[in-house]
Each structure stands twice: as structure tokens, then as C-alpha cells.
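Here's a slice of the assembly, chains where they normally sit.
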Amino acid sequence: MKVGFIGLGAMGSGIAANILREGHELVVWNRSPGPLEALKAQGAVVAKSPEETLTGDALFTMLANDAAVSAIGLDGPLLDKAAKGLVHVNMATVSTAFAKALTEAHRARGLGYVASPVFGRPDAAAAGKLTVVAAGAREDIAKVEPILTKIGAKYAVVGSDPVQANLFKISGNFMIAAAIEAMGEAAALLQKGGVDPAVFFDVLTSANFNAPIYKIYGKIIAEQSYDQAGFKLSLGYKDAGLTLAAAKEFEAPLPLASLVHDHFLAAMAAGWGEKDWASLAKLAADRTKVATS
Amino acid sequence: MKVGFIGLGAMGSGIAANILREGHELVVWNRSPGPLEALKAQGAVVAKSPEETLTGDALFTMLANDAAVSAIGLDGPLLDKAAKGLVHVNMATVSTAFAKALTEAHRARGLGYVASPVFGRPDAAAAGKLTVVAAGAREDIAKVEPILTKIGAKYAVVGSDPVQANLFKISGNFMIAAAIEAMGEAAALLQKGGVDPAVFFDVLTSANFNAPIYKIYGKIIAEQSYDQAGFKLSLGYKDAGLTLAAAKEFEAPLPLASLVHDHFLAAMAAGWGEKDWASLAKLAADRTKVATS
Amino acid sequence: MKVGFIGLGAMGSGIAANILREGHELVVWNRSPGPLEALKAQGAVVAKSPEETLTGDALFTMLANDAAVSAIGLDGPLLDKAAKGLVHVNMATVSTAFAKALTEAHRARGLGYVASPVFGRPDAAAAGKLTVVAAGAREDIAKVEPILTKIGAKYAVVGSDPVQANLFKISGNFMIAAAIEAMGEAAALLQKGGVDPAVFFDVLTSANFNAPIYKIYGKIIAEQSYDQAGFKLSLGYKDAGLTLAAAKEFEAPLPLASLVHDHFLAAMAAGWGEKDWASLAKLAADRTKVATS
């Protein structure tokens, strides 16, 4: 298959490399040229402009947010240059409102559009171990499924309307933020009562909560190591905003999502945007006036 | 070791059987005689009164709540009959306030007191696979550790003051309730947006949320099977009350715990006390007016 | 009428003086003798023991809380000494659970019991300008109404079960706490945006919010004068606890009451118990990191 790829950050580069490895013809473009060399060495063709990535069967994009997708013209102008029958696979976490606009923009031009956000970090992307979800018209998905099934360890079709995949991704991120909030409140209570949160998380994750999320964030919270951000609080705050925007759009009141969003906002006001989003736990500790390092 | 045991419900019976299997001499008592026969057949001595369980080296109790412990006199009168040097191991989930009163009542009589709540369900109790935590004076714990280490797959000392083990248990239960609330809100949003929550939980629990709690409750929520209660909502509500009482006692504001408690209360007002506590998810769905079976 | 009076703090003394002024025979008792002299000078008989206050037609009590009422034996032992037909008018803000216990204790002894909490501060009590509400059996209220209608500017019967008057009082206090929270959040937002909260409260209270509550607390919040407590935060916290206890008892989820209670708890954890309960506003300001004096 001839495939274009735009957006070669840590996530995008890993995914693009996996597409190459599957034997597809890959044309890549990135705003900054840094990541292009490595992919070229692996056999990718480097495009001189975004337009050149739209000449094949499919275009994969992995951009930061609504604004980045729009800046490049993927909600309109750039699409006018696309090859007939092209299917655009958007892997970004975008708002549900923007997802609908994108769907419409592609439909109006007779192009395919599949939303396919992923769960996982750069190392999982490189190793082809992502969790990949997809939503879109049946025939669009069919065309790109040979690739989607290869870039992750787990793949699921979650709906026939692209926005449903974005809703799925947003809900997943909400689950993580909620887990962090719960861990933070429990740790604050325990610490105030003289119990070491590290012991608590160790016991929990050896039993009912034996999952990566609790292991990763339990460790960060117990060690209060918020300064090296694995995922920046400002990004968590953005995602929490997407959750509330989706709640509004679908008229689904989510009081826990509102609570988490308020706490992210308090953390932003405290100037913690660059810290790890597990800093929600520091906020909980501060409310109890437990001394935190 | 000569050991007494009071409270032979599904959990208590399983634990008592494991103590017997370890070769200890066991004297058992229960308010209703039903469970006594089975243990007698396994070698236990059936006491004619609670007093007879306090003549050995240790007394284990597994009762429903503060009131049940008090009803039997374990916060005072019954203790006056205890053998010198006896260590009482209380496995019940009691309030932190009552935990302090119990600690004092034992200390005043020169008796040992260890709080040792467990995590796990009856099948884990029977199989010796519980997670066991303990808190109390070093020397008290040392006496009963040969047993505590055998009744569970995981064992941890979490503090030198018994109340700390209760705080630990309460915090653990809070974590579960919070996870259910998060799952319920996510499911409500997804369902309103036309995404099947079963697919969501399947994807989640194959990756970052690969833990029993999410598998068990994800299934219940996706199937909306709230009528066969694995754990009754009225008990979840009681535990949420213990969390807030602990929050008050240790002056640790826990907004998520308050939110969860309010939702349990709404479910109680709706008459759902006998349903599974995952009914929090039905409440979230009802708020979105998604049709639920 | 021959009337007993127990509890001569600032509120009780003002009310007692008004009863005397109406020409009733008054027998007074107080734990500390300080306030007795002034009332004696106004014609009251000073009792040597609480029992002597129960020999007339009615007993009025104005005590701090559940514990103070119980300490004096008014939930049992002391009532055994009461004259036949005595009606006890309890003006304290007690919990709804305790209100029910008191009702039962009086009924069992054939005594009348009326709950009659008041709204207003000591100066209103002295001036006979309180707002007085009452609940109890029709015939009990009828006996004491000649007095209840004279100690306040506004009087209303709110129910036939005494607990209903306590519920009424608790709800009124909740309204004030909620108003303070709203003012505090608005002030925090405005201040962060460079608008003077004093101007805001001035405009508001000249129009739709032209009420004492908003004038009094608007001024305190705009001036950030939390150190001279008109009403201590620790007492507001206690009342917020009564609201949640009532919410639990009547199975009425009150999310705003929970939110306010959590904020009071955070203020307690911050060590602000002796400050004015309007310090909720400082908490709101702190969350925005607006510099507060």
C-alpha cells in the first residue's frame, strides 16, 4: 500500500517505522526536519510538502491537538489535494466537536476518514505494542485495517462514526486521571494517619489493583517525584477539558470529571503545568497540610 | 498455638479452616450455630460461650461492623475474662474511632490488640489467598504472625498503631468505590455517544487497567447486571461513611470520597440498597437519561 | 406561668430576660454562676440545682449542642424529676438523631417536648427580635406559645414532630454557609480578574441580594477580616456536619452541603477553627493563588 505520514514526534516515528517494516511504501512529512532522517534511512520517502503525502491509498497523521491538525489544513484546504479514494487515519486525540467537523470535511470531498487514537507510550509505539482503536465507515476501515492491526498488540473497532473513537480515547484518559485522583486522596489520608503510601500501593497492586496504571502512578505518588514529567499536567488538564467538552456535547453530566478538572485547574493556578500530572496527589496532600517535600 | 475464633460467616469460616490446617488448636464460637458443624468436623472445639474463646494465646474475630464487635462485649466486658497475655486479632472493617477505643480497652487490661483487616472474597479466604495487613505493637504482632502469614498470599505490616490497619482497609475500599464511579461515568458517556461499554472495558483491561477490579466491575457495568449483588450497595455506602469519618478524624478533606458517598446516598434513596454497589454506574447512566434495562 | 431556664450564655440570657419582662415567674440555672446575678436583679429565682427548674409549667433550655444537653441529663435522668405536665422547650441546635431520642425520652415520661431553635444573634435575642420556629405536638406548643410569640419578631410553627424544627434550623444554617461559599468563589474570580470584590458586593446588595447575610459577609470577605470571628469556623464546621447527618438520616443527597463541609474541613486542617467561618472565602482565594493579606 502507498501510505503518507504526517507528524513524526516520538509516537509518530515509532508507528511510521512499523508501517515501513510491514513493507508498505511510506511518504513522510514533518514540520521540523529532525525525525525525517531516521525514517529515510529505513526506506521512507521524504516529502517536500504535506501535499505529497496525500497521493497514496492512505494518510496517517499523529498531531498534537485540534489546532495542529487545523494548522496544516487537514480540516479543509489540504484535503482538496488528496488522491481519489484516499483514507485519512487520524491518530490524534482531538475534541469530539472537531472530530465531527473533520468527518464532514472528508465526506464532502469523497475521502475516507477513520479516527484511530492509540493508548500507550513511545516505547510501546516503537515496539508495535500499542492499543489501537478505530471508528469510521466500514469500507474505510477495511482499507486501512491491514496496517492498523499491525501497529499495536490490541486492536478494536469501536464504532461506525469516527467521533466514537475520539470519545473512546477521551474516556480512557479520564479513567487514568480519575485513578490518579483516587490514589492521591487515599495517599493523603494515609500519610496524615501515619501510614506509608508506598506500602499501600505495594499491597494494592499485588492484588485487586494489579495494573500498570496503579504501579506507575503509585510509585510516583509515594515518592512524590513530580518534577520529571512522564506526562505533563498541562496536557492532562487539556484532556480533562476534552472530557468536559464531550460531556457537554453528549449531554452526559460527569461530576467526577468536573472534580478532576477543577483540581487540574488549581494545579495550573499553582504553576505546576510542567510537572507530572500525578501532582494531583500533591494537591490532595496539601489540602491535609501534610508536609510534602 | 491455642487460638479462639469468633465470627464464622463466609470469610471467617474460610480463615478458621486455614488456621486449623496449620495445626493450631482452635476454639470457635458463632452467634448462629450453622457454621460450627463444618469446623468441628475439621477438628475445632465448639465453645459454649464467647468466654471460652479467650482462654488461649490468641483470639481472632471477624465480625460485621462496630456494632457487632460491641454487642459481644469485645470493647470491654468480655475482655475481663481473657487469659493473661492474650492477643486479640480483629479482622473486621471497623471505624477509626472505634479502632482507637478498642486499642485502649485492650491496653487497659494488659491484653494485646492487633488490627488485621483483609482484602479478598470468601473464595480467597478459603483458599488462603487473602491479602492480609496488620498494625499493632511490635510484640503483639510477633505472637500472631505465624498465623497471619499463612492465611493470605500477601501479608504486610502497615503500622504500629492498630488504627492504621483500619485506615489502610478503609482507603482500599475507597479506591474500589472510586474506580466504580469512574467506570460508571465513562460508561454513561460512551453509551450516550453510541459506543459499547463492553468494548471499552475489554480494551482497557487488556492494557493499562489490566486488574481484577476493572475486569469484575467492567463486566457488571457493561451487562448492567446489578441485581445479583456480589457486594451490596448498602455495605458500600457504610464503607463510604467510614471513609468520610476517617477523613474527619484525621482532618484530610477527600472531595472524591464525598462525591462517591453522595452517590451511594442517592442510590439508597432510590431503594437500591440490596443491589450490587456497581449500581453507582446506573446512577451515572440515569443522569444522562440513557435507557437502562 | 412558672418557667425554668437552663443555659444562660449570651443568647439564653437575652431570651430569659424577655420572659421575665413578660411577667412570668422564672427559675434559672447555669453551669457557671456568672450570668445568674444579672437575671436575679431582674427578678429571677436562682436555682441551686437543675432539678429546681423542672417544677413549673415549662422549661426552656439553650445549650451548646447534643453533648451539653446530654451532660445535664435532659435526655433521661433529669426528666424523672420533672413536674407532671411540664413542657420542655429546647432552643438548641441539636442533631436530628438526638432530637428523635429527646422526643422519645419525654414522651416515655408523659412530658411535653417542643423543639424551638432560633435565628439571630445575641443582640437580637436581647431585643426580642429573634426569628423563632417551633415544632411539636399541637397541645404542647399551645402551652408555651404565649412565650414563644414574645421572644422574637417572627414566629412560625413548622411541624408537629420536634425533629422538624431542628431540620429547619439546620437547613437555615446550610443556606448561610452556601451563600458564603458562593460569595467566596465569586470574590476569588473577580479578584484574580482585577475587580474589587467590595464593589461587587456593594452593587449586589443594593439590588437582588439586598439582605443582611450578603451585607455582613460581603463586607468581611471584601476586607478579608477573618480574625475577629463573629461566628467561629469550628462551629460552622459542626453545623455542616449536622447538615450531612440530617441528609443521611432523611436520605436526601445534598452535593452542595458536602462541598461546603469538605471546605470547612480543609479550613480546619489549615488551623483556622477560631477564625470567622467566612474564611471559606480565603480558601477559595488561596485556590486561585490570589495574594491575600
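Labels for the chains are A, B and C, by order of writing; each one numbers its residues from 1.
The working rule: a residue touches a chain if its C-beta (ideal position, glycine included) is under 8 Å from a C-beta of that chain, and two chains touch if they have at least 3 such contacts.
These numbers come from a predicted model, not from an experiment.
Engineer: Taking the 3 displayed chains as a starting point, can you state how many identical chains form the whole complex?
Structural biologist: This structure file describes a complex of 4 copies of one sequence.
Just so it is clear, only the chains that are shown with their structure count from here on.
Engineer: Subunit A to subunit B: how many Å between their CA centres?
Structural biologist: Distance between chain centres, rounded to whole Å: 37 Å.
Engineer: Between subunit A and subunit C, what is the gap in Å from one C-alpha centre to the other?
Structural biologist: 53
Engineer: Got the subunit B residues that touch at least 2 other chains?
Structural biologist: 247, 251-255, 259
Engineer: Any idea which subunit B residues touch subunit C in the complex?
Structural biologist: Interface residues on the subunit B side: 241, 247-248, 251-255, 258-259, 261-263, 265-266, 268-269.
Engineer: Flag every residue of subunit A that touches subunit B in the complex, lowest number first.
Structural biologist: 96, 119-120, 131, 133, 154, 156, 158-159, 161, 163-164, 167-168, 171-172, 174-176, 178-179, 181-183, 185-186, 188-190, 192-196, 199-200, 202-204, 206-214, 243, 246-247, 250-257, 259, 284, 287-290
Engineer: Where on subunit C is subunit A touching in the complex?
Structural biologist: 255, 266, 269-271, 287-289
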